[in-house]
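Note that this complex is displayed minus one protein chain, with the remaining chains in position.
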């Protein structure tokens, strides 16, 4: 299967038909759910970018163009599995049914923020929803995911870990630690590289070097590797299911390179116009994952323009409602941000004397 | 050439004949030089282990069984090339003509120690002889070698760098940094992995994981990789010459796995009897590199038992003379170790006030 | 001279150093075509070509490790770590290698490199875009640690750093990039153009390491600080009406012990202030040095005003940040002590 690291696994062809050996893992209802997940994510991103312009949050990062990767992967995971995500996998939470309002509470750092205003917006955490606390430091989460998976195996558990990293961050040395440990201990983990072709202003080539693909990195460690069309919801689900099943049966790790494209800016602090041709995003390499899944459903006769319009209106309303509810709990610059008195908690399980003294000095 | 990372490049067969496409890079005189280099290294190790037992040094590390790798590689390098070695590449200095007495001065930390008593024995440094200061921290030197090579290329120079690492230390994350930078910038560097199958008490498998070979690590980065019989002096020289030539022509990096065997203890602080079967060393996987080259010369009719006995006596005398000269400059526990007053020098180019104060406090 | 911002001054220092010495090269994440996320290297690639200013993979250890090798070859790399919070993956190369190579090789090999990194909070960056790790460098023998508080010093000190034959950690208070921020985050930003120290000479000049700058002379107490808090201290002095002598250390290693000792011996009262976490921060070293050199002239214990012993919290950064109110209160209390 070595060539699978150099080719591109696809199911949805240009006509929108599902073809080839990887097709057939999803029924129509599941396809519709997937479409709704992706529409919800895109609507959510859209709303939060607007909230940022309105000063309700200090920062935001969208997943425009990459919706299929996290959304389809999440639907292939089972309860109890643990993701070690980056800041661009909000699709895992949305497809996993995590309340939108909780996400926005975190983004607004408001009085209901589950992270108590401590974290940069989008740095979510939810153990219950299998989403490990996002780190601002690139790459550290990969080896942690391998450790979590090793622990699951040591405990005789069947839960698996799913590790996430971007193309640029694969250059970080921690990536190597993850590969070595995953290989040596045959940990039940899926190692996901989201190759959206850009790392802020730097093209994927700087991290990939002269190697043909990121997936090929797996071979040096004897780790099976797949390279998959990440804008093809059906292919993402099929490949994810295969790798997750391998891990669950304790047959070892799988490395998957998801080929996609960062259609938007890196973050609200970034303007791609400065470093990449504006037509590029227009051409949208691999196509819009939402359009592709929609066309497929239409080809199957299971979806119409009308259905689509209704669905869009639906998710927009859901997102708007969540945003309004969150806003009622405050936004970053409103008075009801989470209380600073809590900023001395959770440094340790129990507050040591020096922090108690400092909290008093701070006036709490 | 992908399969070259999985097979084993050899020239000297079991009969001692030089066969195959990699043969023919060395004439008889060069073969004899190589044999003398290896005999000198082995004699040197032997003498220094004895010096350690006699308390003349605090520590020593031998290269028993691995002599061919460093010795043959060094003979393939050109003046001005820079090695970034580990603590087990003393063969580079010996084959490069670095004075034995200087090496022993360092090992004895005596009044002539070029490192002024600051470094653990065997942590040599010689810019002039293309030998970068050995670090006690594993793995850090690989990326430094890549940087040195990048600088040479940026300067339009044809000097190349040669980086060294052991099988166990390839697990260190810095190894990844070296691979990424070497691949991205196509640095003129040879990346040498000395797979002597052991890392202190840990078998190579812990670092290699489930990958077939260490050489295969190169493919994930698009770096050409060779796997070579490291106990075959002729093969080491041929493969080294090929990789060095590639680098010198600025055709990019090469990764070489030298398959050899650590026939002795890790260091004078180690006793392998505790963790590996004593027969193993006896069986000597791949054979003694010295015997193999010797037999080849004998097969060529260019060497006799008598020549060999003379050569051994010769190098033993040379090594003994160097040891005696070094001893006349002191040993670790004699009174004439290098003066502690120098321990405040070289922290910075110029000594700052706080160190001047501290040197006075120390009584110098 | 036209006024320069700190960013322009840092850019200019790069230009001057690269013009004078073509062994000076610059690289780091997004520093090439893009010119760096804070634009500090903008224009260098266009001016000097992509052999002397280029992008690097996202691997801080690789960036510093490669720079060490280049330094050993004979170049003078000046590299950028995108945020000081991301220097940890490079910490082994900095501490075990860059700082030790000259010593362990007895001068056979040297590491003439500069490692730049934006430091400090105040931009709602949360705990991974706000850290001040200077004390993690000052404890390491073989490193010099520099932190400018204004454009004039930034240019002069950066040129000195690049020309220095040893590794230099160059910390850039990111909240000062575009103006002399005094901690009043609720007020409009004051541009550098209104500040005298934005008057940056053209061309080459250096500022020697180990010379603190008396930023504001005073008699009632001494405030020892550096980076952003220099401007916070000025605000606090004005607002409390306390005639404080504010000293900008500029370089932490080497430290200008004479200047600070003289000042504290004169005023008898001292506050050391920094943004970094209190415990084992560089303020502790200043207290240790000063209680030794000035104990008998101290009217009251030296007071440390610093970031709390917590990570830097995103929404609460102004509670974390030692602003003019907190510093002013400590100054008032110290006058009464």
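Annotations for the structure displayed:
Residue numbering begins at 1 within each chain, and the chains themselves are lettered A, B and C in the order written.
Rule of thumb we're sticking to: a residue touches a chain if its C-beta (ideal position, glycine included) is under 8 Å from a C-beta of that chain, and two chains touch if they have at least 3 such contacts.
Everything numeric here is computed off the predicted structure, so don't read it as measured data.
Partners of the chain left out, restricted to shown chains and counted across the full complex, are A, B, C. When the omitted chain is restored, the residue from C:214, C:284 or C:329 that touches it is C:284. Of A:147, A:230 or A:264, it is A:147 that touches the chain left out of the display. The chain omitted from view is touched by exactly one of C:57, C:89 or C:179, namely C:89.
Across C:229, C:253 or C:273, the single residue that touches the chain missing here is C:253. Taking the whole complex into account, subunit C touches the unshown chain at residues 85, 88-89, 91-92, 95-96, 100, 103-104, 127-128, 135-136, 138-142, 253, 276-277, 279-285, 287-288, 291-293, 295, 298, 300-304, 309-311. Even with one chain removed from view, subunit B keeps its contact list with that chain: residues 58-59, 109, 113, 116-121, 123, 135-139, 168-169, 171-174, 199-202, 206-207, 209, 269, 274-275, 332, 337-338, 340, 343-344, 347, 354-355, 358, 362. Against the chain not shown here, subunit A presents residues 82, 84, 114-116, 118-119, 123, 125-127, 132-133, 135-137, 140, 142-152, 154-155, 161, 173-174, 176-178, 180-181, 184, 345-349, 352-354.
As a convention for this text, only the chains that are shown with their structure count from here on.
Ranked by separation of Cα centres from subunit C, the top chain is B. Rounded to whole angstrom units, the spacing between the C-alpha centres of subunit A and subunit B is 45. With centres taken as mean Cα positions, subunit C sits 41 Å from subunit B.
For subunit B, residues touching at least two other chains, in rising order: 173-174, 176-177, 180, 184.
Among the residues of subunit C, those in touch with two or more other chains are 56-57, 59, 61-62.
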